[in-house]
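In this view, the complex is presented without one of its protein chains, the others remaining in place.
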Amino acid sequence: MRRFRGIILGLFASASVAAPQQSPGPQRQPVAVVTAMIDAAAPGSVVRLPPGVYEGNLVIRKPVTLDGGGKAVFDGLGRGTVIEIAVAGVSLRGCTVRASGDDVTGESAAIRAITGPVTIESNRVEDALYGIDLREAPGSVIRDNIIHCKPLDPERRGDGIRLWWSHGVVVERNAVHQSRDIVFWYSENLIVRHNTVTGSRYGLHFMYSHDTTLSHNVLSDNSVGVYLMYSNDIALTDNRMINNRGASGYGLGLKDCDGIVIKGNALLANRVGVYIDNSPCSVGSTGLFESNMIAFNEIGLLATPNTHSNVFVANAFIENEQPATTHGRGQLTSNVFARDGVGNYWSDYAGLDLDGDGIGDTPYEPRSLFGAMLTAEPNLRLFVHTPAQRAIEFTARALPELRPVPMLIDPAPLAVPPTVGSEIADAPGSRAPMAALAAGLLLSAIGSAFALGRERRALPVPEGNNA
Amino acid sequence: MITATNVTKKFGPVTAVSDVSFDLADGASLALWGSNGAGKTTLIRCLLGVCRFKGRASIGGVDVRRRGRHARALVGYVPQELAFHDDVRLASAMNFFAGLRRAAPARAAQSLAAVGLTGHERKRVRDLSGGMKQRLALAIALLSDPPLIVLDEPTSNLDAAGRGEVVHTLRALKQAGKTLIFASHRPDEVIALADRVIVLERGRVERDTTPAELWPTEKPVQVVRLHLAMAREEDAAEALRQAGHAVHLNGEGLCVAVARDRKAEPISTHARHHNEVRDNEMLDDVQVPEVTP
Partner (left out) sequence: MTALASSAITASDRPLGSAATPARSFVGGIAAFARREFRDAIASRWFLLYTVAFTVLAVGVSFLSLSGVGSHGFAGFGRTAAGLLNLVMLVVPLMALTAGAGAIAGERERGTLIYLLAQPVSRTQLILGKYVGLATALVCSLCIGFGVSAAVLAWRAGGVGITAYAMLVAFTALLALAMLSVGVLISVVSRRSAVATGIALFVWLTLVFVSDLGLMASSILFRLRVQEIFSLAIVNPMQSFKMAVIVNMNASLDVLGPVGAYASFTLGRALPWVLAATIAAWAAVPLVLATILFARRNSP
């Protein structure tokens, strides 16, 4: 009790000392103040932190709930891990955690748990090397956090969220920006949903992590949206991978994964919509791609030549510069593009559906000569989007002997695009700027026509056009 | 007003204007006389600084090669036939050239009035008659009220009435003190307008004289066409020239300009040289005679 009173006095003292000097800014004090509060609290109780900035590195060794109320700030002052949770049963919420160290070898993090379960929710992480790092913390929950990593070069960044040997973790509604990856190592039975990752390397990255469902995540403007490696039995449903470009530029990448189910996702405007590298890899295993919207990518589907046993059904391949191709020579014909008489929708399908059954009357067999040339000579990709490319395709159409073998065969192409589950009708932003641009362009044309086109009035030019 | 010193112009191996020099005083009027290809048009273009040439030319003391833009501000140019975008309305053309010549807005209307084109502002250039086009060209030339007017065969595409209008206007300009340089095919025009005639031949100044010396006759002039035996034409022409006549050989006989009261003179000249004149006719409005060797 005496000690507690001492802390209170100390708080007042420091406040009264600090106040005259730093009245406009938040109160800054050493993180030891928090340690003392935790030490004073009963296990399982809630420690509500007064608003203020707590400087230094905090280690939590008692199972309490630390509630910052949205106004407590932990500042690591650029050294080491800011908050380390060393005991199971800790909840951390409503805190801003910032300025971890930035040495890659020490793996400094904003929040690290070395055991579990823990709950980390509604925190704000700023200027961190690693954001939230769970090591052997099964059953934890990471929810509603906003994470901004340090603005380092991509290769020097840490992961926004990392799980290491942590099964059964729920990762939901987090927003991560400018990190390396959200990465899952050796962690199974996870629930990963409603997260948003932007400006990072890999949006969601699975390494040897099986039996997980990923749903309703939005991965945009990363190098890769979702990259699954050596991870089996994973279901991806209703995710959106948009505009993932750069070094790799995959919406979804699969490497040596069995039993994958990809359903209802939207893969839009990526360099490559879906990249398949040797998946499935085990005998008898299949991959299923159903009802996905794969649209506006430079390449819709890219696969290594040995890729086989994937089933594509009821997907919408719309306006991809190349709908499907292989990485190197070879075709995709060892994969199946229809099931029970239902294929996929291909926007470049030129056939007709005269009987009106919703299935094109002729198979879809893309034979792009330029595509074949690209496969043989990758440097020629420089010439996509040129009239010369169109000229080559046109020539190939006119001279059938030039046409390469089909890249794939879809025996039952859909005549109309299927409705895809994922809610893609995103907010396209306000119309006003585009409308303003339209108006600006038209007005400047009309304006200069008026300004320059009218007669200077030395002599009046009579109206009418009779001579 | 205008000085040319050793103006020479070559097109490849062909010398179009060779070493032409002259000096023209303010208010004087100079006719350039010569056959087609004698270099009249090329000389005019050189004097305007429109094409590159060797030698020097200056207008009002301004070098046309180095400061052509400023030199041309002192010149109003009237081409053989006004060549301007045919679709353009007359008023619009006037506005354009008024802008180009920095003429005060009121000048455009004044200029048009001066050449009698008021009321035709709505007409398109292509709908103007030949005479009206030349009057328009004159109106444009007068826009900035330049002291020098240069005309390149301004009447050659016009009928008698059109010619009359233009000559009348030019005479008024001369009386108003403008300096004139014009190329012409017609002795009557030269006699009516010029104080001085430069006779060009293959680009050279053959004679620098006056109309009175070139045609030492009473006005007005009549053109007589003489038909002789083909083989004798050259000799006959030479004989006439030695007798002081202006002679033009055009493949259909010999055209000689003479005073109206001395029409028989060429025939008698021939008689003295024992050339038989088979036929002769009086021409009024046909081929214009030229001084040729």
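Each chain carries a letter (A and B) given by its place in the written order, and its residues are counted from 1.
By our rule, contacts are C-beta pairs under 8 Å (C-beta built on N, C-alpha and C of every residue); 3 or more make two chains touch, one makes a residue touch a chain.
This one's a predicted model, so the numbers in the text were calculated from it and none came from an experiment.
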| item | value |
| --- | --- |
| Omitted chain's touching partners, listed by label | A, B |
| Which residue of B:Ala114, B:Ala243 or B:Ile267 touches the chain not shown here | B:Ala114 |
| Residue ranges of chain A at the interface with the undisplayed chain | 242, 245-247, 249, 266, 268-269, 271, 293, 295-296, 298, 318-319, 321, 347, 373-374, 377-388, 390-392, 417, 419, 424-435, 437-442, 444-445, 448-449, 452-453, 456 |
| For chain B, the residues touching the chain missing from this view | 1, 11, 26-27, 45, 48, 50-52, 60-61, 68-70, 72-75, 77, 79, 82-85, 87, 96-97, 99-104, 110-111, 113-116, 142, 144-147, 150, 165, 168-169, 172-173, 175-178 |
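Going forward, only the chains that are shown with their structure count from here on.
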| item | value |
| --- | --- |
| Between chain A and chain B, centroid-to-centroid distance (C-alpha), Å | 83 |
